[in-house]
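Got a structure for you, written out below as structure tokens; questions coming shortly.
Of the protein chains in this complex, one is absent; all others appear in place.
Take a look at chain A:
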Amino acid sequence: MDTESTYSGYSHYSGRSRGSHRHGERSRDRHKSRSKDSRSEKSVTINTPPAEPLLGDSTARSEQAQDDNWGETTTAITGTSEHSLSQEDIVRITKDLEDSVGLDCRRYFTRAVAVILGLLVFLTPLAFLTLPHILWPEKLQSCGTACEGLFISVAFKLLILLLAVWALYFRPARAGLPRVFVFRVLLAVLVFLLVVSYWLFYSVRILDSQDTNYQGVVQYAVSLVDALLFIHYLAVVLLELRQLQPCYSVCVTRSTDGATRHYNLGQLSIQRAALAVVENYYSDFPIHNPALLSASKSRAAKHLAGLKVYNVDGPGNNTSAGLVQSQSRAMIAAAARRRDTSHNELYYEEAEHERRVRKRKARLVVAVEEAFTHIKRMQDEEQKKAPGDVMDPREAAQAIFPSMARALQKYLRTTKQQHCHSMESIQQHLAFCITNNMTPKAFLESFLTPGPSLQYSRDHWRARQWTLVSEASVTSGLKDGTTFLLKCVDFSLVATSKKIPYIQMSEEYIDPKSHKFVLRLQSETSV
């Protein structure tokens, strides 16, 4: 297997070049021609939808100078890593190759190959049917009824195949993953081999010998379409159905504040599991708020702040490593012995903060409730009577917003959420709530509890650059105990997978008539 590498931060460059799946056909064998390149690196990038290509370009260019020697740009590879060569010079060579080819080319290349393969697949049966008519029409037997029936069958099967391919592959790309899907490459190769072998047989046995039995040719074309449909069935099973049955439970923890969630995933490769984790992250995890973490950092800084180490022995007595070690041990011991009252401060500070938050919340709730009483929805029959003061939701929101703005702002400042909500977004939210007849409590809910990242404005969760750090190859499957890291700019998500245990269930039959009860008595009798 490949050697391990856990370089992460430098795959901005590689990440952009990954070539996300385009809307349009999924590339089934986009890396076929690059199969000669192999790589040893495993730290790769997951690109969420490439919404900011400009941004990506600039970072790529800036990073280019730096990561000359890191060489972990993982372009196309075959899925199997037995053939991978883990030498750095090869890596560097292929990196240069990629530089010359260009970063966008990869995406277009894969699309082009997919389109070519698709056209080949669809036109081959039609070619099989029409070529005899073109090349030796006079020798050809006429098509009887059975043969014409087969025409209909070919037509409908091709139509079904077209619809099925459209349904499965013509979906907008969700993400750009670092390495190819092994299954996709396999299926593409399989399709290609099938078509090529059919063509070989056709050209040798039918074209060369100019077979006159047209019905045989039609049946041959029908068998090709059948085989293609079966390969499509195989594709559905491998790509869609196999990972549906939950097999592993992945525990995801955010590194900054420890928020943890558990997800059940099926048998996926590590990169696809990482993609599933990121997609679930946006809707499950409360938004990452860096302002809440500063308190613990300042506390930690204060612990060792009051100590200073003096070296009493002469300067040349210890080696530097030993000196540093003894210094740090001395500091730890001294810090442990010191009478530390920081826990006291923490307790009172938290109690005070709690009290302040509750007070502000009470004021906010009252202000919002009062503000909501100032407007009411106008009924239809009143519409004719008072055309003057009629407002649409946005104006109504603007009208009542000033009365609650101060209380809301103070509350957001106290809970350190003020950067998550802009004035515009708050007013939009207010207009939305008014339009949908929501109560003040419903309006306030998004401010009182920090919601998932999806809830906030788009810059909080749009197109983020995620880096997948993994010790195992990212195309290898999830196993029990696999750990991988998803790094973002501000924080990272640590994911650990555990196998869902085999459940042995046995049955116990209870006769419905066996449910009998008696009263518990404690009677007293006089004798």
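To be clear about the criterion, contacts are C-beta pairs under 8 Å (C-beta built on N, C-alpha and C of every residue); 3 or more make two chains touch, one makes a residue touch a chain; residues count from 1.
Heads up, the rule we're going with is that contacts and distances are computed from a predicted model.
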Name under which UniProt lists the unshown chain, selected from "Tax1-binding protein 3", "Exosome complex component RRP40", "Coatomer subunit zeta" or "Alkyl transferase": "Tax1-binding protein 3"
Absent-chain contact - pick from A:134, A:301 or A:527: A:527
Sites on chain A contacted by the missing partner chain, in the whole complex: 520-527
